[in-house]
Each structure stands twice: as structure tokens, then as C-alpha cells.
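Complex shown without one protein chain; remaining protein chains in place.
Labels run A, B and C following the written order; every chain starts at residue 1.
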Amino acid sequence: MATRFYGLVSTREPVTSWGRWGADDELGAMNQVAAEQVLAGLAEAVTGRVVSLATPIRNNQGFGLVGRRPAAHYMVRSGADYAAGLPERAGFGYADDVIAMPTQGATHVDALAHVWRDHTMYNGFSAREVTGRGARRLGIDKMPPLVTRGVVVDASAHREPVRAERLQQLLHAQDVRLRPGDALLVRTGWLAAALRGDADGTRWPGLHPDCGDLLAGAGITLIGADNPGVEAFPSPDPACQVPLHVQLLRDHGIYFSELMALDELCAARRPTFLFVLAPLPLVGAVGSPVSPVAVL
Amino acid sequence: MATRFYGLVSTREPVTSWGRWGADDELGAMNQVAAEQVLAGLAEAVTGRVVSLATPIRNNQGFGLVGRRPAAHYMVRSGADYAAGLPERAGFGYADDVIAMPTQGATHVDALAHVWRDHTMYNGFSAREVTGRGARRLGIDKMPPLVTRGVVVDASAHREPVRAERLQQLLHAQDVRLRPGDALLVRTGWLAAALRGDADGTRWPGLHPDCGDLLAGAGITLIGADNPGVEAFPSPDPACQVPLHVQLLRDHGIYFSELMALDELCAARRPTFLFVLAPLPLVGAVGSPVSPVAVL
Amino acid sequence: MATRFYGLVSTREPVTSWGRWGADDELGAMNQVAAEQVLAGLAEAVTGRVVSLATPIRNNQGFGLVGRRPAAHYMVRSGADYAAGLPERAGFGYADDVIAMPTQGATHVDALAHVWRDHTMYNGFSAREVTGRGARRLGIDKMPPLVTRGVVVDASAHREPVRAERLQQLLHAQDVRLRPGDALLVRTGWLAAALRGDADGTRWPGLHPDCGDLLAGAGITLIGADNPGVEAFPSPDPACQVPLHVQLLRDHGIYFSELMALDELCAARRPTFLFVLAPLPLVGAVGSPVSPVAVL
Partner (left out) sequence: MATRFYGLVSTREPVTSWGRWGADDELGAMNQVAAEQVLAGLAEAVTGRVVSLATPIRNNQGFGLVGRRPAAHYMVRSGADYAAGLPERAGFGYADDVIAMPTQGATHVDALAHVWRDHTMYNGFSAREVTGRGARRLGIDKMPPLVTRGVVVDASAHREPVRAERLQQLLHAQDVRLRPGDALLVRTGWLAAALRGDADGTRWPGLHPDCGDLLAGAGITLIGADNPGVEAFPSPDPACQVPLHVQLLRDHGIYFSELMALDELCAARRPTFLFVLAPLPLVGAVGSPVSPVAVL
């Protein structure tokens, strides 16, 4: 049980995927998804039912995480202006608006530039590549759309951090075995509680750090959850508060998607499905709001 | 050829889809997409090649359309702060950022609340439902993810507005016949020119108003293009500058997606494909930036 | 008729200043300040001590009033970027930044377009002059800089709304009589409590509605306070929650300045002083952050 790197006792050397896909690689675990994995994902969609995995974004409402501000939605022109006397010109009226929000303020995906350790990001890129002008390396614009097999587990019955052993049980109970390129989604119940006004923004259930080896070893491309960080917080790891981000995102280029809406998906009781997640190509950004889709 | 509404001579009554899916319907042509259409779309994806249809969003660069501002990307924390002395705490460093942009400033989808005529929107809802606080009706949060068959035509050889007859020819040449629920994408070449600094923000090629009957009749769910408005601008219609928005979006609840990146898709020479477009669920917004995906 | 001060019993006709300075007047009580009042204000500055009346504006900290968001301060370039490797070019380095905030989010002045009743603003202008594009009439850009005599009273000992009689006593105790063109500032203690995290954003001490006749009659130009609304909230007036805004700002064109920092000024025990308040000339805005100054 004496587990891995990150300050916990370990006699093993850290293992990373750096260099595996070339010294200049900025795709990370997206390299695990070739046409074969896309087709395998498509094969999971058998009923044609489409489920959104994105939580609504409301003006002036947020989750108060890491000091992130709620989204601001401004109408620049609206029907009200016409009601106040603006004439419809050229045969029509219209409304227009603006959105301002943290890239990680609602359902989102982290860029590989989001988290680092020892000033070093995935594949050895320096954190100095990320400045006030954005990320020159590993920004979210480097992540292509992800179309692959999705796998979901419902761990919301557990208040304790979900250990690797428990995660395996949940998968086995559904007769699912992780494959390279998979997107694994974990429901913790946090988002539903938060939307009920019933959750704590400073602690949440999620994965235990000992899931790292399992997930890295399986070769998944994305890990997602309905909580703010996928992994449990505060972390049981005394040396690092986000050990899975360090092990999976930084060491192996695995993508994290957080604040996902997983209730409807879990209610459908279909452990595997087609998963589609495409970030906005925000050049130099370290995350993107996303609207992921499951097709059952 | 004496066509419809829009001030052009017509002896026919305007035809709309209002009430067709219920007096309270806010889905519009999304109603054309049931499991059957989703599965038909999935069946188009045979090679597993994934193509992004979203154009990069760059800080401080925009298209200057309708006075829309360029996107603003602000770093809230970055590797530079650590370079300046901020210690990595709790075992990691991280970057965080904010994006502010018009919902229609890059590749986007219009909400059905975006355009109206005679103060009336799709399905008879009053434009007064759209105020400074957002759209209570027909906001983009009412649009579910769209998973359907995509069809693309390349009309970039034409400088003149693309008439219905020409559009039919382009489809026939590819042996494609439009079906209810389709997403039809039209490449005009405008976006590529704009990104080269070579386009005019006050006029662009696109569909001729006489395509309206064809597209409404075919029952498509979405019409997209790589220009700012799908339809040609200025419009040949003397009475309305956006006659297709009025006929298709307002009268029939058909969605518009604009500023799409269609060059790579057209280069692939696959006229039909799986099309996935999921708006951010921005509550009350009249559009959303999107990152649509084609799977060939 | 017979309904002057807002639900309180009255047999008098409403009295307003509408038309007093012309049908097109947008200056309101600024008309009370001519060279004579400016010079009288200057004469109050005898020691040369300068006191700021503005409260600090901090990133991500606000008062949560009327749903107003805290200010957002974004660095666009900083010394950290240079620490991360950006070279000083052309012989220097520099930092640049952006501020986004409600115009009334910190110490501010209300435009005369901020509040109305019966869809009618000061001087009879329709509230329809204020649309999603801003205020065509009575915007803060119409308010010139105010240089005049300031008068301050400390009412922080009172938890009850400050009635006219009490306000008179406070003035008399300092041997001050209000004059046309004065800026009257009232300390309630609310801001100091709020900055200590000790105040309620839904109720605050302030002036009682019965001060309206006194202040309108005196011909003051501006009324300010260290609370969010000058007048007590909730209001004792059952018919209107902001009766003094209606009577003074809307009926008489008197300016309101709120969230002022008055502690140092009151501690100086100088009841009259030179007062300078200049809004940012934000075209069409309904308020402006300000940095008012007292010179003792």
C-alpha cells in the first residue's frame, strides 16, 4: 500500500509518458485515440439517445472555487430596446450578447498547461511557457476534439475518497474493462448537491491518489467527474493537494474534465457510450468551457 | 420563381412551423432529430477521422462584425508569477484564466431568440421575452446537443449569392439529397480570406434568399457556413437584409451556425458525415460559441 | 395628487425642479453651483490638508449589493512576464492592466438617469431614453466636475433612520447652515462595518424620508454617505423603497454619492471643507466610480 511518487513512500521511480510521442508532443494522451478508438466509440452508440454532460451556465452564479468568479452575461441589444422605441430596420430585429467567464468556471476541460510541478509541465515543457499572454505550449488550442468510448461509474454512494480497488470493483460490476483512449467519467454527486446549495466549495469527494497507477496504466485519454477536481479534496496525500493532476495530467498528458453533469447519464444505466468533447480553440488558454455529449 | 415573403412579389401566404410542435415549443427544428436521425448520422462515420469545424479564438482579434468586440483572454495566474517568486504550494503550480467574448464572435450557433420580425420570434413568442436580463424564451440553453447527419457543399467558386437551383446542383453532383434533421454546411471561402486579412466585414458571399423554400421544405435542422451570416450580405432582397434568418430561423426554427471552419472538411471530399454541435448551456444567451465536430 | 413624500400623509402638491433650468436641462442641481459657490468652497480650504473620500477597490471583492459583481482586475502584462524570460525591449519594461466593475460598485456618483418613477426621470425625460445602449439623456457624462463647499455630519451614533429634525440638530451643533450648491455628506458607519465583514448588505442605516423636504429646500447639489444608498434601507416609507432618490434625484436633480469613505474626514472634526468630485465621463453610463477629495 506504500504507494507512489508525490511524497508518499515509494521505492519506485516515477514513470512518465514524456518523450513517448516525441519531444515536441503537445497532444499527450490524445495520441491514444486513433481511428480505431474513434470507431470503437461510435460502435457504443446503439439507441441514438443523446445526453448532454454540461451544467447550465447562469449569469452571476458560480461555484466559488479557487477564487473563480461567476460567469457574467451581458446583453448588448435585446427585444427590450425595441420595446423602448428602437425601430426594426431592414426588415428584422435582433439581440446580441457577451459572455465573460473563467475557462474553468463550469463544465470544462483542463489544458495540459493548467498544472505543473517543479516548474515543469507535461513532456518537460517549462512553466515559463505560460505567461500573462497565455500558454505558448500545451494551451487548450492544442487539444483536438475527442471522440472515443466513454465509460461511466457512479461512486456517489461513497463519502470517502474512491480508492483504486473500489474503482476496479465498480468497473467490474458493470463488466467494463478500461482500454487505451477511453474517457472515464466518475459521478460523485457533488454537482447535484452544489446546485441544491448543499455542497462545500472547499472539500469534495473524488478519486483517491492511489487510482493514479491504475488510470495511467490503462492508457485512458480523459478522466472526468461531476466535482471540481476529479480527485478528492483535500487530498489524502500529505505532500501534494492534487496528486492525480500531477501524475495523470502532467506526467502522462491525460486530460481532466470537471464539473460535468453526470446525473442523467448515470440514470440511463449504460456504462459505455460514445463520448464527444471538443474544447473551444481558445489560443493560449489553460482550459475551456465545454459541452460534452454522450450518445447511448 | 416569384417567391415568398420578404417583400419579394408573392401570391402565397407565408408558411411557418409555428405550432407544429406545440404552442410552447422552444426546440424548433431540433424536433426533426429523433433517434433515427441520430443513428443515421452515426452511420456516416466510417473512417474514424475527426475534423474540427471551429476557428481559433485569439485574444484581441475579431471579425469586426455588427460592432462585435474581439475576444479578451486574461491570465489570472501563470507560470510567470512563479518565475517571479511565487512558490509552488502544496506540491504543484497552476495557471488560471478568463475569457470574455461575444457569444457570436467566432464559430457559433444562433439561439432562436437571436432574430425576429414584427417583434415576434419563432413560434410566436414576443421579442419582449428578450431583455437586458437575457432571453426567457428561445435562449441557447433551450437547444440540446445536435447529433445528426452532416452534409457539406463547397460553393466557394461562386462570387454571386448561391441560388436554390445552384445549391441543388451542388448537392446532386455529390449524389446527396437533403433529409429532415440534416445539418447542411456551405463553404463560401470567406473565413479563409478573412483570416488572411483579405475579406470585407461588410459584405460576403452566401446563400440567396430563394434557397429558403428549398431548405425549409427539406426539413433540415441546421444550416451552417464559413461566413458571418450564412446568407449573402448585403441581401438581394430589398425589403430585408437577413431574409433567410427570418424565413428559416424565425419561421421554421432552423438553427444557424456561422464562422465555421470548413476548409479541412471540404478538402476531405466526403459530402456526408457525422455532425456533432453542442452549445454551451448559457442560460438566457442568444448564441453560443461552439466547437462543432465532423466524423468522417 | 396630495402624495408628496411617498406614502406619508401630505396635503401638499408634489414640488419638483423640472423646467426650472429649462426644458432640456440635464444638469439638475449642478445649476446651483456657479463661480460664487466654487469660490465659497475654495475658501473653506485653510489648512491644505487633503483627505481622500474613496474606498479601495480590490479584485474580486465587492459589497454584493443589488446583485452587483465585485471588481475584476486583470494584468495584461507584468514584471512576472519579464521574470519568465520576456526581454526588456527598447530600453524599458512595463506593466499594463484592465479593470471591469459595476459603475456603482465602490465609491461612486449616480447619474440622474439612475432612478425614475412612473417611467419618468428628472426634468420629465422618459426612462425609455435609457436602453441597452446606454443613457441618451441624463447619463453621467452630462455631470460636470463638482467643486463646492462640503459639509459633513456624523450620524453613526444612530441606529434608527436619521430624521430631518435630527439632521438639523447635527448641523446646528456644528454651527453649519446648508446653502445652495452644498455637498452634504453623512457618515453612518456602515462602510467601516462592511470592510470589517460586519455589515448586512440588505439593510443599512441612513437618512429618513422626511429629510427630503429639508434637503430639497436647502438647494444642495449633492448628498453623499458611507452606505450603499444614502437613505435608510429598508425604507420606513411603505410605498417606495428609495423615496429620497425619487424626491431628490428624480424630482430635483440632486446627485447621490454612495459608499464614500468618511471616517478620516469625520475624525478631522472640520464640518466644512472644499469638496471636489469629478465623474469619469463615461458616455451613456448611469453612474461612475469616483475618487472624491476633501481639502480642509
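A few points about this structure:
By our rule, a residue touches a chain if its C-beta (ideal position, glycine included) is under 8 Å from a C-beta of that chain, and two chains touch if they have at least 3 such contacts.
No experiment lies behind these values; they were computed from the predicted model shown.
Note that the absent chain touches A, B, C when the full complex is taken as a whole. When the full complex is taken into account, the listed residue touching the unshown chain is C:T131, out of C:S17, C:Q32, C:T131 or C:S257.
Only one of the listed residues, C:I57, C:V176, C:L195 or C:A268, touches the absent chain: C:I57. Against the chain not displayed here, subunit B makes contact via residues 60, 67, 69-70, 72, 75-78, 80-81, 84-86, 100, 128, 131-133. Listed here are the subunit A residues that touch the chain not shown: 72, 74-76, 78-81, 83-85, 98, 132. The chain not shown here touches subunit C at positions 6-7, 34-39, 42, 45, 47-50, 52, 54-59, 66, 68-69, 71-73, 75-76, 78-80, 82-83, 88, 90-104, 106, 113-119, 126-135, 141, 144-145, 147, 237, 239-243, 245-246, 274, 276, 278-287, 289-293, 295.
FYI, only the chains that are shown with their structure count from here on.
Distance between chain centres (mean CA atoms), subunit A to subunit B: 26 Å.
Mean C-alpha position of subunit B lies 46 Å from that of subunit C. Shared interface positions of subunit A, i.e. residues touching 2 or more other chains, are given as 69, 72, 75-76, 78, 80, 100, 128, 131-133.
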